[in-house]
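Of the protein chains in this complex, one is absent; all others appear in place.
Letters are used for the chains, namely A and B, taken in the order the chains are written, and counting of residues starts over at 1 for each.
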Amino acid sequence: MSIISFKQVHFTYPGDELESLCGVDLEIDEGSFVAVLGHNGSGKSTLAKHMNAILTPDSGSVVVDGIDSREEDKVFEIRRRVGMVFQNPDNQLVANVVEDDVAFAPENLGVPSAEIRERVDEALKQVGMYEYRTHAPHLLSGGQKQRVAIAGVIAMRPKIIVLDEPTAMLDPQGRHEVISTVTRLCREGGMTVVLITHHMEECIGADKLVVMSNGYIKAAGKPSEIFSDVEMMAREGLAVPETTKLLYELRHCGYDLPLGELDEKNCAAAIAAAKKQ
Amino acid sequence: MAEIKVEGLRHVYSAGTPFEKVAIEDVSLTIPQGQLVGVIGHTGSGKSTFIQHLNALLQPTSGKVLVGGRDINENKFTRRDVKWEVGIVFQYPEYQLFEETVYRDIAFGPRNMKLPEDEIDRRVREAARFAQVGEELFERSPLELSGGQKRRIAIAGVIALRPGVLILDEPTAGLDPAGCRQILDNICSYHKESGSTVIIVSHNMDDTARIAERIIAFDHGRVAMDGTPEQVFSEPEKLIAMGLDVPKATALAMALKGAGVPLDGSIYTHGQLLRAVLRAKEAATC
Partner (left out) sequence: MLKDITLGQYFPGDTIVHRLDPRTKLILVVVYIIALFQAKGWVSYAAVTLATALCMILSHIRPKNIFKGLKPMLFIIVLTALLNIFYTEGREIIPGWHMTWEGLARSVQMILRIVLLITGTFLLTYTTSPIALTDGLEMLLSPLKKIKVPVHEMTLMMSMALRFIPTLIEETDKIMSAQKARGADFETGRLIDRAKALLPILVPLFVSAFRRADELAVAMESRCYHGGEGRTRMKTLHFAAHDWIALILGALFLTGLFVMKHYGI
C-alpha cells in the first residue's frame, strides 16, 4: 500500500527559469524506509517539501494518505501525518527547554494537556532523550538536538517522517545517532521514513533508494540493485559503497562475484569464497 | 620560513570557575614548512582549541607556540603579525562573508594588512584563482551565490593573506560529494603550488587518508597518534577505540581479514585494498 504517491509532479520556484521537479512519479509504501540520494540542486529537497504541502505541485498531484495536497483546507491534516525534520538542528527548535519544544506541535494541534505530557514523554523516550527533558537545547550536541527535533515531530503521532538532510551538519557520532534512531522508528515503530541525503552510506539499509538528478528520478529500487549499476552512479557523479566498488572491480579481473552484497561481512565472505572463472 | 613548534601546550577554559575545563594538555610537536597535515579527533577532543592557538586567537594557559622560531604570544604585536603568517578558515566560513561584492570580501584581509592597492589587487586575483572563484563573479554579491561558491570565496579571503600556514577547520562540512571533491582538489593544488604548510581538521577519514602526508589524532586533549597515514591506519582498532571512523577501505579490509582473506600492509585507500585483495587471491590460486 503506498502512503505517498507522486503523479507527474512538475514544480518551478517563482522567478526561476528551470523546473525543479520535471514530472516526478514516485510511490512510497506504508511502513517502508525510503532514501533519496542526489546532489545539491537535484530537486531532492523540493521533493521533500511536497510531501507535507509546504510546496504544492504546479501540475500533477501529490496524494498523502488519501489526501490531495492541493486541497487547501486539509493542509494541517497532511502536516500532522507527515513530520518534517530539517538540516539545521538549531533552526527548528523553538523553546528553551527540551520538553517544551517537543510539546510545541501537539499544543498547536489542540491536544488536551494530559495527553500532551504523555506524548512528549513517549516521544523523548523513543529517541533516547528522556533524561535531557529539562535541559536547554543550546547546551546539547548536534546529534542530540536533531533527536529532539525528531521527538518534536513524532509527538504529533505522524504516519510518515521525512528528514531533509538531517545529518549534513553533524559529526560522525551525531550522524550515527540520527540514522540509528530513524531506522529504529521505522523497523520497530512501523513508521514510514523518507530520508533525503547526499551520504550514500546512509542509504544502504533502506528498502528503496531513489536517485535524483536535475529534477528527474534517475533510478528507484532496492539499494543493492541501484548501487550495482556502477556505470549509472558514476555518470551521476555519485559514489557507491566501498563494497560494491571492490566487487565490481574484482569481477572485471575475472572473479565470479555478485554485486549486490552491500554489507561488509557478507561482501568479505563472498570474496573469501570467490574463484577465478 | 614558517615552521610551527608547539611546546608543552595546555589550555584551560573558564579557569577558576565551576565551568573549568581542560581542553588540551601536554601537546608538543613540530610541523615543518610545507607539510600537509590532517588533524583528526572526535568533537570535544581538543583539536579546534589546538588550531586556534596556532595564530594566537587563543592564548595558552601554559606552554609556548613558536612560528618561524618566534614566540607568537610575546607581545600584542607578535600576536597581530602571526595572523598574517597563519591563516585560519573556520567551519562554515561562508557565514563570515559581509562585503557587497566578492572582490571586496576577498580583499578584506589584505586591506587590513594596509597593503598598497596594486598589491591588494594582485593578491585578490591570485587567491581567487587558487580557490577557483571566477573573475566574472567579482562584482556579484557573495550572498546570492551557491553554498559551494560561497565556501570557496571565504577560503580565498584567507588565502589572500598569503599565509605561510593555511589551516582549514572542516572545510567540506555540509557540502555534497561534488562540492567536497572540488574544495579538496583546490586545497591540494594550492599546497603544491604555494609550498605553504596546510593543516586540515576533518572528521572525514577517507579525505584525510587520501590527501594528508601526516596525521595527528587528538583524544581527550592530548595527541594520541602522530605519524604518516600508513602508520596511523595500520592500527584501526586504536582509532575506533577513540570513537573515530576509519577509512572505508580500512574497514572493509578488516572485514576481509576476519573472513580469512590474508591482506598485508596498511590499507587506507581503495587502490591499496584492491591490490592487496588481488595479491591475496592470486597467491591462493597458485
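The rule is simple: a contact is a pair of C-beta atoms (placed from the backbone, for glycine too) under 8 Å apart; a residue touches a chain by one contact, two chains touch by 3 or more.
It should be emphasised that the depicted structure is a prediction, and the values quoted were computed from it without experimental measurement.
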**Fill in**
Considering the complete complex, of B:Leu66, B:Met113, B:Ala178 or B:Met242, the missing chain is touched by B:Met113
**Prompt:** Given the contact definition stated above, which residue among A:Phe6, A:Phe104, A:Phe227 or A:Tyr255 touches the chain not shown here?
**Reply:** A:Phe104
**Request:** For the chain that got dropped from the picture, name the residues of chain B it touches.
**Result:** 13-14, 17, 19, 52, 55, 57, 80, 83-84, 87-88, 90-91, 93, 95-98, 108-109, 112-113, 143, 157-158, 161
**Prompt:** Residues of chain A in contact with the chain that isn't shown?
**Reply:** 52, 54, 76, 79-80, 83-84, 86, 88, 90-97, 99-100, 103-113, 116-117, 120, 136-138, 152-153, 156
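The rule is simple: only the chains that are shown with their structure count from here on.
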**Message:** So the centre of each chain is just the mean of its C-alpha atoms; given that, what is the distance between chain A and chain B in Å?
**Reply:** 31
**Complete:** As the complex stands, chain A meets chain B at residues 39-41, 87, 141-142, 168-169, 171-174, 198, 237-239, 241-243, 245-246, 249-250, 253, 255, 264-265, 267-269, 271-272, 274-276
**Request:** Write out the stretch or stretches of chain B touching chain A in their complex.
**Result:** 42-43, 146-148, 173-179, 203, 243-245, 248-249, 251-252, 255-256, 258-261, 270, 273-274, 277-278, 281, 285
